[in-house]
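A protein chain is absent from this complex, but the other protein chains hold their places.
Entry: subunit A
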Amino acid sequence: MQSEKYSQYVDIMVPLFRALQNYRLGNLVDSYQAFEKSANAFIQEFRNWDSAWALDALHVVAYEIRVLAERADRELGAIGKNPEKLKGAGSFLMKVFGVLAGKGPKRVGALYVTCQLFKIYFKLGTVHLCRSVIRSIETARIFDFEEFPIRDKVTYMYYTGRLEVFNENFPAADHKLSYALTHCNSRSEANIRMILKYLIPVKLSIGMIPKNSLLEKYNLTEYSNIVLALKRGDLRLLRHALREHEDRFLRSGVYLVLEKLELQVYQRLVKKIYIIQKQKDPNKAHQIKLEVIVKALKWLEMDMDVDEVECIMSILIYKNLVKGYFAHKSKVAVLSKQDPFPKLNGKPVGS
């Protein structure tokens, strides 16, 4: 009876110490395997305990298994083998999530485990796997989002916000990333920077620009010229800025989002032409000859003929960035006398 009572702890502890020993010796794959065994034994017991007393330990296990798996995969990769331990850690954590997804007090740990899963899926590039756990958190009636600790909510909103950016769902991305930004510990500068890195392209897409002081404070000056290009209507500067930091924008996945700002920059340029014309001759200002735009674009080192400019103007009108119509024969854009350049007002282009 006595040995039976404590045998479950033996199953947890022995492999745990083996994991530590292997770790110290630098055998990361062996270390991971032993740890996984210990973690599985731990979960077997954990699910039987009614209270949430061991949630702290669970947090440690969830974190350690991921970090160990990453190191083990590096070792596997170095010896030419298939790195599959991180994937395995992901499976384990899904199991843990299932254990926590109940009505009891343990459920407040579920968001932390979710965030560890996000880190794994983002690292492996299998972000589509996030969907099922997001659905459980957001739509299953077990969880009340407000119950979770703030640190987990911030991390969760950061990752789900990034997913919304990839899906070009800008209003949702704005909501989530802004939440993360507002509630993040103000001393966590690295995390704030990461949130801003994704939030800035989103804000630009809905017509809001960051102050330069913000970009400087968090070392995000790769966005400075983009912001300036948008303010000026300077298409040449936009193209230059995209090219200059192309690698960085591609790696973070925001390149396409920034590239699409081109339409808004066109709008700003045409608006400036309109204002300049209006100052010269207020009566004729609402008619813009296409060849005037062609000349402006040429100055910005963009060689376009009248037909191409006509195409751009049509798109601007279609997407409600310009109000007016097109007199095709005379090659003139006739702008609405009222609010010819509607502002985005927090909504993405064309919505």
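As a working rule, a residue touches a chain if its C-beta (ideal position, glycine included) is under 8 Å from a C-beta of that chain, and two chains touch if they have at least 3 such contacts; residues count from 1.
Please note the rule applied: contacts and distances are computed from a predicted model.
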- [ ] Would you kindly match the missing chain to its UniProt protein name, picking from "Myotubularin-related protein 8-like", "General transcription and DNA repair factor IIH subunit TFB5", "Gem (Nuclear organelle) associated protein 7" or "26S proteasome complex subunit SEM1"?
- [x] "26S proteasome complex subunit SEM1"
Open item on the list: Considering the complete complex, identify which of A:92, A:143, A:159 or A:223 is in touch with the unshown chain.
Closed with: A:159
- [ ] Could you tell which one of A:14, A:43, A:99 or A:124 touches the chain left off the display?
- [x] A:124
Task: Sole residue of A:257, A:273 or A:349 that reaches the chain not shown, by the stated touch rule - done: A:273
Task: Chain not shown: contacting residue from A:109, A:201 or A:348 - done: A:109
Open item on the list: Suppose we count only contacts with the excluded chain; which residues of subunit A make the list?
Closed with: 6, 9, 12-13, 16, 19-20, 23-24, 26, 28, 49-57, 59-61, 63-64, 68, 71, 73-75, 77-78, 83, 104-106, 108-109, 115, 119, 122-125, 149-151, 154-155, 158-159, 162, 178, 181-188, 190-192, 194, 197-198, 203, 207-211, 213-214, 231-234, 251-252, 268-269, 271-273, 275-276, 279, 292, 295-296, 299, 341, 343, 345-346
